[in-house]
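Pasting a structure below so you can have a look.
Excluded from the complex is one protein chain; the other protein chains are retained at their positions.
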Amino acid sequence: MPWTRNELAREAAKELQDGFYVNLGIGIPTLVANHIPSNIDVTLQSENGMLGMGAFPYEEDVDPDLINAGKQTITELDRTSYFSSADSFAMIRGGHIDLSILGAMEVSETGDLANWMIPGKMVKGMGGAMDLVAGVKRVVVVMDHTNKKGEPKILKQCTLPLTGIKVVDRIISDLGVFDIVPGGIKIVSLSPETTEEEVRAKTEAAIV
Amino acid sequence: MPWTRNELAREAAKELQDGFYVNLGIGIPTLVANHIPSNIDVTLQSENGMLGMGAFPYEEDVDPDLINAGKQTITELDRTSYFSSADSFAMIRGGHIDLSILGAMEVSETGDLANWMIPGKMVKGMGGAMDLVAGVKRVVVVMDHTNKKGEPKILKQCTLPLTGIKVVDRIISDLGVFDIVPGGIKIVSLSPETTEEEVRAKTEAAIV
Amino acid sequence: MSRKIFPNATEALSGLVQDGMTIMAGGFGLCGIPENLILALRESGAQNLTVVSNNAGVDDFGLGLLLQTRQIKKMISSYVGENKEFERQFLNDELELEFNPQGTLAERIRAGGAGIPGFYTKTGVGTLIAEGKEHKEFGGETYILESGLTADISIVKAWRGDAQGNLIYRKTARNFNPMMATAGRVTIAEVEEIVEVGVLDPDHIHTPGIFVQRILEGQHEKRVEQRTITQRETA
Partner (left out) sequence: MSRKIFPNATEALSGLVQDGMTIMAGGFGLCGIPENLILALRESGAQNLTVVSNNAGVDDFGLGLLLQTRQIKKMISSYVGENKEFERQFLNDELELEFNPQGTLAERIRAGGAGIPGFYTKTGVGTLIAEGKEHKEFGGETYILESGLTADISIVKAWRGDAQGNLIYRKTARNFNPMMATAGRVTIAEVEEIVEVGVLDPDHIHTPGIFVQRILEGQHEKRVEQRTITQRETA
């Protein structure tokens, strides 16, 4: 039984460790914030220039000067600090963020990631994704295991333009958790009732 | 009659224009601050991280957290801002300072400057001098025309290790004001009773 | 020295704008954008502009207004997803577009203002972004060379400013504004409030006045792009 979006976010939240500084991408990764265990302390970075991101505001507290990288209104915390985009990406590029959780269109068995453009379609841009995958210590991808046609998204080689090469450490799909290791993809765990056979059938990358 | 130290500073102060941002070196250049005409507005930068440098403090206002690049205690002004050394030299290197007035050991006829080291003597370091001459829009040197032995300090080529090449725009010596122009040094003005003949005798560089 | 203060955005731009110029415009999404100066730029009628800005506004606000009037020839951005007119012009080859990774864009602007013509970064290695760029190894890893960016005019938005040009930004409205302020040959800042010189704490100033040649007080709509809220539980 594949994990739901919410279950995927819950699985991804297991990546969080006490004291971690974390950048969450748009979509399912954003939901991870709802699953942070109460016994650990995690600080969220927003690449538009904020460390210590709080929840969405109450209606009356909406502040147009306070948004996250998804352009959503948010709140600050006691610990919050603000800085410029140059300082924000200095933080990212310099390897100071412990973990980034991102969405993906395709991942290769060597950890290449494609998540920003589909040739022939209107390209919106890579935003901060290339900087995040290049700079953050650990990159975890959250994605559906297959595309809408049921075709594998975990491939020998990506077919779409890349966001980064050899950057993904772990994939969390609706079918399970997978690590990028020498030689291919290693199964860490599977969602309930999912079999290795099913995963093999839905994965182009070598499973080791 | 050669200009005194104070007269030299007064001559150098004529370089200041309304609205200028200026960095003054240690020694005679520091004295220039005492000669800023009251009808113009000049902001002094101190490369250790301050824009808008004030005078020396009264005894009771000495603040160890407030010094200039010469490590002297100073004061702040209404307009003052503080920043890091990286931001300070970004300002300098990026060409945002209008004028730097510096001391010199030697200047060549093409505007090369030597003012930081004498081989065989203990070298204290170049501090911010190389950055200033490379980055500031206009560099004016204030110096004695000859060394203690009476030998020229304005040379065809510098003999001492350089601070920068082709960086000096104007020399103000105790004998006069001289511009670096194509082909050599051009006399702009002379100190009282100083003759062009005397200057030629005390200058190795071509005078055009 | 009140010569830096201008009565409004139109006056602040006057005598500066020419066709074909490169303009940097601060902001992230619609947050911290120089609303008044964008409107004045539209009024100026300047054509064939190259605009450096992380995003391109929405159809009827921010830089979208300059797209409507076809004043922009080229955008240098990291993400332009919220603008239909942009999409239409781009797909019809009426608009040039240069994508930069957001961090590379931010750093290129900082470098431009800091007198650094080039720097090496890991970002984009092995991607389309790296094509045609110099590659170099440092400590066994591959990096690509990116260049510094400057502009003829930078237009930025701050919270408070003074007659010296000192600026303080508010919360995430800071974003690209501080670097762009350093990278313009001329930088114009619009602020919500001009205060007396001396009111801003020297330790809190984000942009020292040396970087700002003109400043004006503006009216700011501060439109919200995505109003995400937490519902109060009713008792």
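As written, the chain order gives the labels A, B and C, with residue 1 at the start of each chain.
Note that in this section contacts are C-beta pairs under 8 Å (C-beta built on N, C-alpha and C of every residue); 3 or more make two chains touch, one makes a residue touch a chain.
The shown structure was predicted, so the numbers you read here are calculated from the model rather than taken from an experiment.
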- Note on the structure: Within the entire complex, the undisplayed chain is in contact with A, B, C
- Item | Listed residues C:V58, C:L149 or C:I168, member touching the removed chain | C:I168
- Task: Taking the full complex into account, find the residue in B:M1, B:I40 or B:V62 that is in contact with the omitted chain.
- Result: B:V62
- Query: What is the set of subunit A residues that contact the non-displayed chain in the whole complex?
  - Reply: 19, 21, 41, 43, 45, 51-52, 76, 78-83, 89-97, 135
- Item | Footprint left on subunit C by the chain that the document does not show | 107, 111, 114-122, 136, 138-139, 141, 143, 147, 168-171, 174, 201-204
- Query: Please identify, in ascending order, the residues of subunit B that touch the omitted chain?
  - Reply: 46-50, 55-59, 62-74, 76, 82-86, 88-90, 92-93, 112, 122-131, 134-135, 161-166
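Simple rule for what comes next: only the chains that are shown with their structure count from here on.
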- Computing the C-alpha centre of each chain, which chain sits at the greatest distance from subunit B? A
- Select, from all pairs of chains, the pair with the highest number of C-beta pairs in contact. A-C
- Averaged-CA centre spacing for the pair subunit C and subunit B, given as whole angstrom: 36
- Item | Length of the line joining the C-alpha centres of subunit A and subunit C, rounded to whole Å | 27
- Between subunit A and subunit B, what is the separation of their C-alpha centroids in Å? 54
- Message: Could you pull out the residues of subunit A that touch at least 2 other chains?
- Response: none
- For subunit C, what residues touch not just one other chain but two or more? 110
